[in-house]
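Note that one protein chain is taken out, while the other chains of the complex remain in position.
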Amino acid sequence: MSFKHKHLLGIAPLSAEEIMLILETADSFKEVSGREIKKVPALRGKTVVNLFFEPSTRTRTSFELAAKRLSADVINFSPSNSSVVKGETLLDTARNIEAMQADLIVLRHPAAGAAETLARGVKSSVINAGDGWHEHPTQALLDLYTLREKKRDFKGLRVAIVGDVAHSRVARSNILALTKVGADVRVVGPRTMMPYGIERLGVRLYDKLDEGLRGVDVIMMLRLQLERQGRALFPTIREYSRLYGLTAERLKLAEAGALVMHPGPINRGVEIAPDVADSFSSVILDQVTNGVAVRMGILYLLSGANG
Amino acid sequence: MTILIKGGQVVDPGRVNGPADVLIENGKIAAVGPKLKAPADAKVIDATGKVVTPGFIDLHVHFREPGFEYKETIQSGTAAAVAGGFTSVCCMPNTSPVNDNQSITEFILEKARAAGNANVFPVGAITKGSEGKELAEIGDLRRAGCVAISDDGLPVMNSLVMRRAMEYAIAFDVPVVDHCEDLHLSEGGCMNEGLVSTQLGLPGVPAAAEDVMVARNLALAELTGARLHLAHLSTAGSVRMVRDAKTRGIKVTAEACPHHFMLTEEAVCGYNTHAKMNPPLRTGADVQAIKDGLRDGTIDVIATDHAPHASQEKQQEFAAAPNGIVGLETAWPLTLTLVEEGVLSLEAAVAKLTTEPAKAFGLKKGTLAPGADADVVISDLHEGWEVDPACFRSKSRNTPFAGWKVKGRVTTTIVGGRVVYEA
Partner (left out) sequence: MIAHDKKHEKLIMDAGEVTRALTRIAHEILERNKGTRELALVGIRTGGVHLAHRLVKRIHEIEHTKVPIGELDITLYRDDLALRKEQPILKTTKVPFNISDLKVVLVDDVLFTGRTIRAAMDGLMDLGRPAEIQLAVLVDRGHRQLPIKATYIGKNIPTAGDEVVQVFLEESGEEDRVVIRQGGSS
């Protein structure tokens, strides 16, 4: 099979086969990243633009490294708030970039749907690196890649996603990806943080952490956005971490050898107790390596001649 | 000038529904009846195969002048109105500056006179600057020509201020129009809170945000005995409460817009900003409730909430795009789909656009009774056409109905006995 999409706007438009194709393609690039010369000429002469309207060192650096290892030229654009104040819209900025003959644009933006809006207005391929609460497809794909390495089979894999699901694009993308490949997904958190009708996406909802963790193979902790405290979503950080924080005792409720994942950065002592955080730090490093491989795979698959 | 409209089917709700001629003299309806005779120098309009109705009345439009003339002016807005068969429109005060005083009202009326298209009846603000704190000079606004008061665009959040506005308005016999939205519940939302907003990752506005304010307004209307008019209802809950309030004799009239009986929240999929408005498109169950409300008279009036915005404003990411769509030039064929579906008879549909709005706002319009102003619309109900925003008379093109194949077209619009639009 081949990858027929022009953009990667989310997990929603992908089939299970396409997801597996991306993961298999990433295998080749993980091998490249293990060489002495970590470069292949596959995207030589192509220009990749990182257009990040939200600050993000990790994701941006990961894409930059991925593009450079494919021999592409990379430009980083972080429009400051002032250009938006001056009235330059997303599409204006994008057209300026297109005029530089960008082949691929990696976009992170605070508004849901921004990647789709951009894709409609430019000729380049667009990769969504996070649009508001909507999706962060490359994060979900790298999470799946890590799971594939550690757990092999997705079918029936019990995964608990814990935290502020309503405001998490990582959660949405992971829910979509995991259900497509046959995993058994549940979401755990206070109801104030669960979006309307989340069960209709094929997941089970738990508002008590102990019940939600029972027998799971994978625990994905979401970051609690502390700045949200003022908006009546939860009373205090103290109460949140007591009810929904992952501690060593709670970890025992899960299956032996359960994997703990976190998209980072971790609020130690809030979502995860410090001792638990330290014990699984190795998975986080894996996620960084895998992130570059997965993003190289996506850049490669999207870089066909644009019609 | 004398005009004779010959051979059409006249639908004048409550008066005539059948083949008849209409004779217009000196800007008034002179006679309606079969085989009328006209003087030799009369203009004869052949309405064979067409339907002749009173000119439509839209109780809810936004004309953007003064302040946002790049989106629409009173001239372009009234041109759009008559192209859609609307001979009278009520324009909301959320201009810049807000129409909360006599000078702005007079400015609007003067611009409307100069344009010479549809009649414009301004709606004045309830509070100064529509800030929701102090009452505007409602008496003055009435005297200057306002026919209703509203802070539309915004609700009056403070219930005490709303109570006082209702009590005060009784003396001037103007209805108080509220845009029912609890701003705390709707905070940050840009579409209906539901399965689609969850899938798209967009912040949602729950139906409760509207229901809560409808309930409050009905309670205040009961307390004060004022005339309450509820703008653009969109939820099943609102319809249910208004139905109940009417049985208890509360003086409330309600309005619904074509997009709330034609589209659901699914129209937003793909982040379509032409499906972004306030109140938002809701679920299929809400659409059915609106239709039921129109059928049983709970909802008295169809209005457009015509809200022009420039193309580049709508071309932004969804959260940044402004709310609203234009509606004057598509309202009639969309209303006719309700007739086709059997929700309304043709006469009832015409009433929702003529006699009912006139009654709600106390306008001496919306009828073809002899002696009435000669505001008449002739339509071909069988003519199919495709909605092409490039052909709109409005300055703006923001409609979700672009490319739709619809049936029913206005062929002639007459205001005060003058032909102001011909297809």
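Going in written order, the chains are labelled A and B, and every chain counts its residues from 1.
The rule is short, and it goes like this: contacts are C-beta pairs under 8 Å (C-beta built on N, C-alpha and C of every residue); 3 or more make two chains touch, one makes a residue touch a chain.
Here the structure is a predicted model, which is why all the values come from computation and not from measurement.
**Student:** List the displayed chains that the omitted chain touches in the full complex.
**Tutor:** Counted over the whole complex, the chain not pictured touches A.
**Student:** Of A:19, A:111, A:171 or A:301, which one is in contact with the hidden chain?
**Tutor:** Counting the whole complex, the residue in contact with the absent chain is A:301.
**Student:** Which listed residue (A:31, A:153 or A:249) would be found touching the missing chain in the intact complex?
**Tutor:** Only one listed residue reaches the unshown chain, and that is A:31.
**Student:** If the hidden chain were put back, which residues of chain A would touch it?
**Tutor:** Output for chain A: 1-4, 21, 24-25, 27-28, 31-32, 35-37, 39-42, 45-46, 300-301, 303-305, 307.
Note that in this section only the chains that are shown with their structure count from here on.
**Student:** Could you put a whole-Å number on the gap between the CA centroids of chain A and chain B?
**Tutor:** The answer is 45 Å.
**Student:** Within the complex, which stretch of chain B touches chain A?
**Tutor:** 193-195, 197-204, 206, 270-271, 312, 315-320
**Student:** Residue numbers of chain A touching chain B in their complex, please.
**Tutor:** The contact residues of chain A facing chain B are 12, 89-91, 109-114, 116-117, 121, 131-135, 169, 172, 195-198, 200-201.
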